[in-house]
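Only one protein chain is missing; all other protein chains are in place.
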Amino acid sequence: MKREEPLFDVGQLAHLEIYSPKIEESVAFFKEILGMTEVERKGKSVYMRAYEDHYHNTLVITDHHEAGLAHIGLRATSPNALERRVKELEEAGYGIGWIEGDVGHGPAYQFNSPDGHVMEVFWEVEYYEAPEEEKTHLLNRPQRRPNTGVPVRRLDHVNLLASNVRKNVEFLDDYLGFNVRERILNDENDDIAAWTSVTNLAHDIAIMGDALGEKGRLHHICYWYGYPQHLTDVADLLIERGFQIEAGPLKHGVSQASCLYVFEPGGNRVELFGDAGYLIFDPDWRTVEWKGEDVQTAIIWQGEELPADFFVYGTPVREKVEIAEQAPIQEETEEVRVQSVKEAKQEAETKA
Amino acid sequence: MKREEPLFDVGQLAHLEIYSPKIEESVAFFKEILGMTEVERKGKSVYMRAYEDHYHNTLVITDHHEAGLAHIGLRATSPNALERRVKELEEAGYGIGWIEGDVGHGPAYQFNSPDGHVMEVFWEVEYYEAPEEEKTHLLNRPQRRPNTGVPVRRLDHVNLLASNVRKNVEFLDDYLGFNVRERILNDENDDIAAWTSVTNLAHDIAIMGDALGEKGRLHHICYWYGYPQHLTDVADLLIERGFQIEAGPLKHGVSQASCLYVFEPGGNRVELFGDAGYLIFDPDWRTVEWKGEDVQTAIIWQGEELPADFFVYGTPVREKVEIAEQAPIQEETEEVRVQSVKEAKQEAETKA
Amino acid sequence: MKREEPLFDVGQLAHLEIYSPKIEESVAFFKEILGMTEVERKGKSVYMRAYEDHYHNTLVITDHHEAGLAHIGLRATSPNALERRVKELEEAGYGIGWIEGDVGHGPAYQFNSPDGHVMEVFWEVEYYEAPEEEKTHLLNRPQRRPNTGVPVRRLDHVNLLASNVRKNVEFLDDYLGFNVRERILNDENDDIAAWTSVTNLAHDIAIMGDALGEKGRLHHICYWYGYPQHLTDVADLLIERGFQIEAGPLKHGVSQASCLYVFEPGGNRVELFGDAGYLIFDPDWRTVEWKGEDVQTAIIWQGEELPADFFVYGTPVREKVEIAEQAPIQEETEEVRVQSVKEAKQEAETKA
Partner (left out) sequence: MKREEPLFDVGQLAHLEIYSPKIEESVAFFKEILGMTEVERKGKSVYMRAYEDHYHNTLVITDHHEAGLAHIGLRATSPNALERRVKELEEAGYGIGWIEGDVGHGPAYQFNSPDGHVMEVFWEVEYYEAPEEEKTHLLNRPQRRPNTGVPVRRLDHVNLLASNVRKNVEFLDDYLGFNVRERILNDENDDIAAWTSVTNLAHDIAIMGDALGEKGRLHHICYWYGYPQHLTDVADLLIERGFQIEAGPLKHGVSQASCLYVFEPGGNRVELFGDAGYLIFDPDWRTVEWKGEDVQTAIIWQGEELPADFFVYGTPVREKVEIAEQAPIQEETEEVRVQSVKEAKQEAETKA
């Protein structure tokens, strides 16, 4: 949507809730490898934070029979802004309704993306107050740097799979003010993928086409290091402890980010960002469009090609609908994943 | 000023114009050491850009009898936003008036800060169009990476000296929407220095108290690398070519930036940023306040103490007013600088 | 050979001479991208150096109808050591004979490896004396850091293809004192590749099996950065100027080096080293042996798999002997390379 003035009502991606079928292993991964802190447990959920996250938590891991995205939390830029967003979302029929709040934030209005990804927007937050022994004299850092793993600094972004990229991107733009920073287009000029943000980052929320045609799946969540060396460091830890790095360290063209992809034990894909990429300050940014032979550059600027899985695998893990009905997702995510990807690729090849 | 909603009318620091009494040497410094491109010359000015700046230029160097800041260019977030800012500035009596535009941007409204720093705000810009041989397949990069020096990526921020920090900071906040991200306070809770931004950076414009009580001087301008290694690399070039590094590589507490300070041949202080520091996404950011024994941490987190000059020297170089009237600033900036700093320190000591 | 005491007669890899069918383009590559200095020209050769090489030159590029390795220069640890090596090589029938010297070094004794790679060993060297404007106050650096490209610091190693790895490695060990630091073995415990050194580096000379069964070819030469960031930096320059990066940045298991492979315009493969890898101080080092499923780790620790070409392509570019007789190598190296690799792979597949 072309507005007369940019919409500034949503300020940031504030937190993510993911599902894990192996919650303790997932929590251990984020704590021991990525140096995150477990701040609280409530019900089936564990609330976690990176040491430079300013709010109480940015990642909620919830026990569930399969991996996936539970919801995305967005912070409005003011109480008025929140009110305006709720009104528009409600009128357009995307609304789910208000919740009283959750650990770390106040009342939130929940709604669906066109694809059914659950999102919420809120204003009130609880800032993290470090225990005395975790405080630091570096006053712009809410908690001292942890001593464990290669600690990530803060939540960066989330990447969603969608059955229809364009439709979901337009929703983010129209109703929430996300600007489309970059996009990959097919020969018909339809979106294969798009990167959107309300901040100066190249993306807070990215959307990629779901190769299986599924709705509401998660491609990956991303935490930030800011230094490329840390990708090498954490890769050592991951490889030597048997975690599966899917790709990287490498450097994307889109966003110019140096990064690495790994599967957390619950099966969700996690990206780690090794630098700041490039930042966008232009208030009238002209979307960068990648087409045809430029697409390869969009995906990889430096380093390895991405494996075929990267373009198929998401959570929850889904085989073709028919198969899924016959054989419900088993607990052994890893196995299923491999099988699913294999079949998805066979399908894709058959179609091609 | 506490507003009901944040003000989003100014989007970014878009360019800076500095004065140089040794213009060709200044231009050579930015080209050969910092890898910047000379895009155009007009009148007494040379227009330059870093390779990831998206507009036509971000640095104008203008021939002048002494170093200093000519003006600061700010981009509004929309034509309406521009109109609103102009109206308020005009009504408040800060306005200078419209100019038709300059190389790289359209009509701009000029105004004074309380201290008399000249600023302008505008909407229309010219995007840089690289010549064929400088184009890159990395489509979010407007120009391929240069082959010369250790090339900076983009303009980062400007740091001003002011006779009254609080007053100038409040002006930036009230009339332009700059948020105060961090501040150093003295025992009376008055600002010694403040860092403000309209972006997610910890600062687009910083203001420090002028130890000489002068008005309108420049402390430094800053370009961005994004990688700490480049500070080491450029330090090699600078040291071996006889440029004077004032301090660094070091890591500030404020902004968490790894940086280095050097004097360009015209006498202006230039900072180079080696990483992204930390970014601020919280729309309700609580200003980080450094006082008392924390101030040393604010200034230096890792590495060396800053030399006394750092807190005195600015451009234009100014001795005490009485002396300046008797002996106008000579062309030998360096000499004057040393002398000036010495006297300023003597004065400061006498006062203390 | 198991000696009672280690042999310390050869001290280092001192220089390399390579052939180029496009000499001016090759020289330009090493100067403009890798920041090397052209020190002298003589006959058909250009003598070049990296800025932290201490001798007059470390790379000689010689005009030739096809790419490849002309010779390897080794420095003895003393005049006596030189004498001892010459005597043994001569007696064993590997000797070619003495040359008077070359630009940058004195009398050298030339000899063949079992595969026919030409090597020489010498004692007298000429140290580089930088012109006044290239001198630096950093007295352990023979020349100030160049302002061009992403300058490499020094020669690191050479990697040879051989028709029989074991035989050539044993020669290096027995006659020159090269220690086998790491090796990749096939199921019959024969060497697929080996890394040898007389220094604390994991290798000064590596040898890999030639997939085409050819003798005396070059796999790659390597220059050293010492900082991983520089691989990212130089990759930008290479990609945006149309040079072909074969692989990387990546991190090998063998040597733990972060590196990148690129083809210089003459067709020779050049490796760039981004860190120090690991160093070996143990005088009784037990060769690290990679076999079976560990081989993949030996090749890649972090990052992408190497392309199939990597294990086939060498210089001079050689098709199967029969074909080569019918169609002599054309000047268009690149084309030939592609063709050659394709055929070699077909052959390999046919055999498999």
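Quick notes on this structure:
Read from first to last, the chains carry the letters A, B and C; within each, the first residue is number 1.
To be clear about the criterion, contacts are C-beta pairs under 8 Å (C-beta built on N, C-alpha and C of every residue); 3 or more make two chains touch, one makes a residue touch a chain.
Quantities reported herein were computed from a predicted structural model and do not represent experimental measurements.
Across the entire complex, the residue among B:Y128, B:Y278 or B:W301 in touch with the chain not shown is B:W301. Within the set C:F30, C:Y227, C:F263 or C:Y313, the residue that contacts the chain not displayed is C:Y227.
Of the listed residues A:T148, A:Q244 or A:Q296, the one in contact with the hidden chain in the full complex is A:T148.
Across the entire complex, the residue among C:D102, C:E182 or C:D210 in touch with the chain not shown is C:E182. Of the candidate positions B:P142, B:P249 or B:P265, contact with the hidden chain is made by B:P249. In the full complex, chain A touches the hidden chain at residues 32-33, 136-138, 144-145, 147-149, 227, 229-230, 232-233, 236-237, 239-241.
For chain B, the residues in touch with the chain missing from this view are 228-229, 232, 235-236, 239, 245, 248-251, 258, 301-305. Residues of chain C that touch the chain left out of view are 4-6, 8, 11-13, 52, 54-55, 75-78, 80-81, 125, 127, 137-141, 153-154, 182, 199-202, 226-228, 253-256, 275-276, 278-279, 281-284, 286, 288-290, 294, 297-298, 301.
In this text, only the chains that are shown with their structure count from here on.
Between chain A and chain C the centroid-to-centroid distance comes to 44 Å (mean Cα coordinates, whole Å). Chain B has residues 137-138, 227 in contact with two or more other chains.
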